[in-house]
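Excluded from the complex is one protein chain; the other protein chains are retained at their positions.
We just call them A and B in the order they show up, numbering each chain from 1.
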Amino acid sequence: MSDQNQNSSEIHGVVGYYSDVDGIMNASRKIRDAGYKKWDAYTPFPVHGIDEAMGTKPTILPWIVLGMGLTGLCVGLGLQWFTNAYDYKFLISGKPTWSLPANIPVTFEVIILFSAYTAFFGMLALNKLPHLSNPLHKLERFKRVTDDKFAICVESKDPNFDLARVSKLLGVGSEHVETCPIDTTKAALPIWFHGVAAILTCASFIPLALAFKGRFATSEKPQYHVWPDMDFQRKRKTQTAWEGFPDGRAMRLPVAGTVATGELRDDFELYHGVAQGTAVPASVRYDAALFGSAAGADRPEWLAGFPAAVVVDEPFLERGRARYGIYCAVCHGNQGNGVGAVALRAENLDAAKWGWVPPKALHSDNAKAYSNGELFHIASNGISTMAGYSAQVPAKDRWAIVAYIRAIQATQALDPSAAPQDVEFQPVPTIDSVRVSDSGADGE
Amino acid sequence: MTTTDPSASFGGKPLKGQDPRVRPALVEGENESFATVTEAVAKVSEVPVPSTNKAWIVGFAISLSLLGMLGLLLVHLITTGVGVWGNNNPVYWGWPIVNFVFWVGIGHAGTLISAVLFLTRQNWRTGVNRAAEAMTIFAVVCAGMFPGVHIGRVWVAYWLFPLPNQMEMWPNFRSPLLWDVFAVSTYASVSLLFWYMGMIPDLATLRDRAVNTPRKIAYGIAALGWSGSSRHWHRYERAYLLLAALATPLVLSVHSVVSFDFAVSQVPGWHTTIFPPYFVAGAIFSGFAMVLTLMVPARQFFGLKHIITMNHIDVMCRILMATGMLVGYAYAIEFFIAWYGGVQYETFAFVNRAFGNYWWAYWIMVSCNVIFPQIFWSKKLRRNLWVVMLVSITTNIGMWFERFVITVTSLSRDFVPSSWGYFSPTWVDMCMFLGSFGLFFTLFLLFLRFLPTVAIAEVKTVMPQAHAHGHDSHGSSDSHAPSGAPIGGGSAAPASKQDA
Partner (left out) sequence: MNTSIELPKRDQVIARDLAGPAKAGLVIGVLALAATALFGLGYGDGMRHFGHSMLVALLFFLAITIGALFFTVLHHLTSAGWSVVVRRVAEAITGAFPVLFLVALGVLVIPVIMGSSYIYDWASHDFVYGGGDFPGSELIQAKGGYFGSLFFGARICFYFLVWVGLSRFFAGQSLAQDDDQDPSRTLKMQHRSGVSMVLFALVTTFAAFDMSMSLNAEWFSTMYGVYFFAGCFWSFLATLALATMWLEKRGNLKGVVSIEHYHDIGKLLFAFTFFWSYVSFSQFMLYWYADIPEETHWFHYRMWGEWTNFTLLLAAGHFLIPMLGLMSRHVKRRRGVFAAWCIYCLVFQFIDLYWNVMPEMVNGVGMGDPATTGPAFGMIDITAMVSVAGLFLFGFLNKLNGKPALAIGDPRLPESLAFQNV
């Protein structure tokens, strides 16, 4: 035993050492039963049953973790709701902006992240770690505690502390008892360490500060190009000028007198909707002089029937119905009544103020009055705000759509009273009838 | 020690196998004590650098050169663009994604050994969990690199995270690729915590044994002032239990999310519901194979044969075989349902895998993953280290090819025959994959050399001396420490989540 004459205020505590698990368990029970509070057992590994022998109360760590797990749940869901369903909405793969099944994986990961960090840092905080200057670490013998020895230290701060009594209690079954002096050395770490740590800490704020400044500052300088060969490539883009060719254009024209495969459109009926050999109307969106009753003298000879290249039969109409469903129904509606999803959306947004012209009902008298050739021309080249579809839909399919529009017009002319008695007749909604009801917005 | 204890018999007949009446000792040897365990593990990191094991030095030199090559290739890739890879229409996901899934898969065994085996009280885990956790982290580092550089413009990689940016945009949380970002980064950081937390007491051991100042400072800071206080141990164990309980579903989720990258799409051969558990089983399979590949030589070279015993190898071989069969189960069910479902694209995708252009990859995969591990039905072969090494390496090869088969065969033969193609890697692809092994082994060899390779404190808890014998006030707690052999089911903490 070391210096017994030491004043108890100058010592940190008394340490007893034991060589096996039984020894420390017995000593722990004695100290516990003697009513000490400021003491601890030190072991190289967690000893099973020592919590009970020491009278340690269960830690509240699990509850903290549970609380942070629930916080993670809210943060995970909230983050996804705010970013994707509130602040920056965009439609992707047809999923709703706020779609729970797709949000579960990230929510789960955030819960785990929060809980796991809380478990680790909560453990450190409750254990008051890191705590580098511990007077016990100054004892040479104490170093064996992380190897194969067991120790108990009763601290002098304990109100019941009595050097002699504690030494006696710890002495039973121990292999050694010593006092631990108070640690008087100032810093356990060399001074340069503090300096380096301080510099690194300050330096770590520099990138953050720069990013922060960048968000609120404007710059006159051109953008910095990290790898310029990606931004400035050695190629000419379409529709640009280039002095390398005599005509100054980057693009080349087809060789004179040649036609690309499939581009020889010499069947006027099929490709232009006019009688073979007559004047071909320009591929323009809409020219009142060419159309309907207001047409002028140079009205083309619009085809009334169908071109010879197509056979109007049931598969052809089916084809038309399918193409119509893909290309036309979003605006004109499945029933041709002009109540498609886009039309409804435009109505709700009051898009007319931007010059939007609502799609027409295809069974209106106006539409019926058009010849097949005119309908074909409109489908190909567009009218008012409608775009032309000649790029997306092949000519034969456009004719199939025309045939299907005629089918719509024919069915809409039926007399409701001729319907069978057990069929409830419902008039087809028009854009006016659905305008006020928001609920129909997903309709069609 | 052999497991067939010659003295074990019943009614005069000798028992064929480990006597079920006793559990084999986890730490083998006649006079093993706490001090000898500490000594055996700690001395690995304490030998002076010049007298390091020659095998380590050679291995480290090779790894470091491969790492250097990887560094150069990364510079080449970033300054030139991803065109240096073989990825092109229609196989835009080529080797980088294959490598990513391969490495993430390997990164699963560590946390599995630490967490799941902890919760199921498989005490043998203490011998290998530290190294497995380290392997996890280094494998995830390798994994994270590939998608990181695959994005092309690495300097805007932060767009992956929900940070406010100059375009006022947020990432799309409905995309499985973003789930991946969250899953892999959560997994990496939680695994790091788990690994580091387990190491704190052992770092304290190294600190207390340190004789020179640099070691004292380095281990002193890393050990955070750990003193072995029982009050600390109490919270530490609770936190470890919680981390284990959290890490278990996390392990399950990470590779499931990786599988979602494929399975939420409509690509034939990718879109099938068994993908999540199938990927998890495959990940555990490849992870255990990598643990074996690493630990069989490591225990040899660093004198840890009594701590990582033949019983450990035996158990891991059995897990390898079991997970291999789970993977085989998934292959079989996929094939069956491809036919049963009657979807012609799906049927074609699977027939094409087995008999199409990439038939060789498919059959390498099946042989390495399903057929070769079957030899572990034999106990003799499970205890033949050459066989174990061979099969663990073929398993890693097989699992790499599994990811190759899934990624490349499906993409190269998608719905539109006009876009079919044949994927060939470039030299950059191949060398970067090789280089990732350099990164992995450099980190792992550094770990072996400078950090506690075995969880010293945890191994001590499963030694017979760790249990109190007499005067125990609470009844039967000493009863599961019969003399000589600790019972596997008894000692270290089992768990349930949030045991409050």
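Quick note on the criterion: contacts are C-beta pairs under 8 Å (C-beta built on N, C-alpha and C of every residue); 3 or more make two chains touch, one makes a residue touch a chain.
This one's a predicted model, so the numbers in the text were calculated from it and none came from an experiment.
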Among the options B:I221, B:V296 or B:I333, the absent chain makes contact with B:I333
In the whole complex, of B:F60, B:F173 or B:F275, the residue touching the missing chain would be B:F275
Across the whole complex, the chain not displayed is touched by chain A residues 48, 93-95, 101-102, 104
Chain B positions in touch with the non-displayed chain are 10-11, 13, 15-23, 119, 121, 249, 252, 256, 260, 263-266, 271-277, 325, 329-330, 333-334, 337, 339-343, 377, 476-480, 482, 487-490, 492-500
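Note that only the chains that are shown with their structure count from here on.
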The distance between the C-alpha centres of chain A and chain B, rounded to whole Å, is 29
Note: in the complex, chain A contacts chain B through residues 20-22, 25-26, 28-29, 40-54, 56, 58-59, 61-63, 65-66, 79-80, 83-84, 87-88, 90, 92-93, 95, 99, 102-103, 105-106, 108-110, 112-113, 115-117, 119-120, 122-124, 126-127, 129-134, 136-137, 143-148, 151, 188-190, 193, 215, 226-227, 230
Note: in the complex, chain B contacts chain A through residues 33-35, 38, 78-79, 81, 153, 155, 162, 164, 166, 168-176, 178-179, 182-183, 186, 189-190, 193-194, 197, 201, 204-205, 207-209, 217, 220-221, 224-239, 242-243, 246-247, 249-250, 253, 257, 260, 456-458, 460-461, 465-474, 477, 491, 498-500
